[in-house]
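A single protein chain has been omitted from the complex, and every remaining protein chain is retained in its original position.
Each chain carries a letter (A and B) given by its place in the written order, and its residues are counted from 1.
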Amino acid sequence: MCARMSRLFAALKWLLGVWMTVVIVAAFFYAPAAQNLGQMSRIIYFHIPAAWVSVLAFAVCTAYSVRYLGNRRTQDDAAASFSAELGLLFCVIATVSGSIFAKATWGSYWNWDPRETSIFVLLLIYGAYFALRSSVDDPARRGSLAAVYGVLAFITVPLLVFVAPRIPAVQSLHPDGPILATGGGLDMDRRMMTVFISSLIGFTGLYGWVFSLRLRTWRFITALANRQEG
Amino acid sequence: MLDPLTGQGGFELIVDSVSKSYGARRVLRDVTARAGAGQVLVIAGPNGSGKSTLIKIVARLIRPTNGRVLWKLDGRALTAADVRRAIGMVSPDLTFYDELSAIENLRFFAQVRGLSATPEFVKSLLDRFGLRGRSGDLVGAYSSGMKQRLKFAFALMHNPPLLLLDEPTANLDERGIALVYDTIAQARLCKCVVIATNEPEEVRLGDVIIQLGA
Partner (left out) sequence: MSSSNWAREALAVLAKDIRSEYRTRYAFSAVLLFAVTALAVVSFSVSPYSLDADVQAAFLWIVLFFSAMTGLSRSFVREEESRTAMSLRLTTAPEAVYMGKLLFNIALQAAVAAVVVPLFLVLMDIAPTHPGLLAWATILGTLALASSSTIIAAIVSRANAKGAIFAVLAFPVTLPGLSSAIRATTAALRGEAGSGLGLVAGVAGPAGAAGDLRSLAAYTVLMIASSLLLFDFVWDD
C-alpha cells in the first residue's frame, strides 16, 4: 500500500515536471500576445498563478493553525509554518514579477494600487509571523502563539481587501479581463485561457509537491530524533 | 459550580501517565499518581528533577506533553473554571504586585475569585499568618519570609479542596515553619494536599510519594 502510494507520487512528480515545461513553452510560443499589452501580457501565466498559490498557501496555513489550536499536534504546527514559508516565497515572486510589469507598462515599480497594497500587507503579516516564531523558544508555546497570530492576521486580510480599494487618490491600474483579449471581445482568447488554467494547475501542483516534500522531511527527522532518544 | 466550603470531602486528584518535554529536553516521563481528600501527596526529588514542573501541571498552569491530569469532585471531572476555584497554591515562582500593599493585593485576588473582599476578611487572613502589623506596607518592601507568609494567605483565602505547596518552608524562620506545619496538619484533615519538597521531614508527611529523577 505504502509502496504503491510512493510510486504514484513519484509518477506524479515526473508528470508535474513535464506539465510545467509544457506550460512554460506554451506561455511563450503557443498563446498569442494580447491586443493592448502585447508581449507583456504573458506575465499572467506566471504572476497570477504565483499570487493564487500564495493566497492558497496562507489559507492552508490558517487551516492548520486552527487545527493545531484544537489538537496541539506538533505536526500541524510544522505544516502551518511550511505552508506559510511557501506562501511567503510565492508572494515575493508575485510581488517582484508584478512590480517589473508595472514598471514596463505604467512607468513605475510601485504605486500603491489596491492589489499592491494588499500583497504588501500580506508580506508584512507573514514576515511578522516568522519574526514571532523565531522569538519563542518553547515549541509548544511557539506553535500556539504563531497559530493565534496567523488566525488573527487572516481575519484582517479580507477587511483590508475591502478597505484598500477605497484608499484615496489611487484608482486600480490592474488590468482586468478585457485587456487580455486578442480581439475586441470581453472573453480571454481560448488558447490564452487554456495555458492560463494549465499554469494555475501546474503552480498548485508545484506547491503541493514542495509542501509534501517539506512535511515528509520533517516527519523523517522527527522520527530519527525520537529513535535516537528512545 | 463548586462550592468551596462544602465540596471538599469528595475531591480526588488523578495524575495519569504525565510526560512533559521542552523541545528535545524531557523533564517528566510517565508520572502516575492518585490522591484524595484527607491525603498528602509528596513529590520528592533532587533539584532539577521536575518537581516544580509537575506541581504546575497539577495546578493547570502548564499543559503536559502527554498524559493528563483529572480533578474530580464526587466522581465528576471539574471544568477549567472550577479547577481554578479548587486550587490554592504556594510556590517560589508566585509573585504579587510590588507596588500594591498586602491588603490591596489580597483584596484584588479575593475580588477576582468572587469572594466578598471586606476589609475584615482580608485583615483576619493576614492575622492568621502573622502579618497584621505590616498589612499596609507595599509588598515590594516585604522580606522574602513575609512574602512566603503572604503566599499562604493567598492560597487559603478561598478554602480550596486542593492545596499545592511547592517548597512550603522556603525562606521562613522557625515560627513560620511551625505555622506551616500547623497549616498542613489542619489542611490534611479535609483537603487534598500536594507538597513538592526536598526536606526529609516534609517527605515523611506523605501518604503517597512520587520520587522523581532517581
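Quick note on the criterion: a contact is a pair of C-beta atoms (placed from the backbone, for glycine too) under 8 Å apart; a residue touches a chain by one contact, two chains touch by 3 or more.
Because the structure is predicted, anything quoted here is derived from the model rather than measured.
Residue B:59 is the one among B:28, B:44 or B:59 that touches the chain missing from this view. Note on the undisplayed chain: of the listed residues A:22, A:121 or A:200, the one touching it is A:121.
Looking at A:62, A:81, A:95 or A:144, the residue that reaches the missing chain in the full complex is A:144.
Considering the full assembly, A:156 is the residue among A:21, A:111 or A:156 that touches the omitted chain. Residue positions on subunit B in contact with the hidden chain: 1, 59, 61-63, 81, 84, 87, 89, 91, 93-100, 104, 108-109, 111-114, 154, in rising order. Residue-level contact of subunit A with the missing chain is found at 69, 121, 124-125, 127-128, 131-132, 135-137, 140-141, 144-145, 147-149, 151-153, 155-156, 159-160, 162-164, 166-169, 171.
As a convention for this text, only the chains that are shown with their structure count from here on.
In whole angstrom, the spacing between the mean C-alpha positions of subunit A and subunit B is 50. Of all residues in subunit B, those touching subunit A in their complex are 22-24, 26, 63, 65. Those residues of subunit A that touch subunit B in the shared complex are 72, 137-140, 225, 229.
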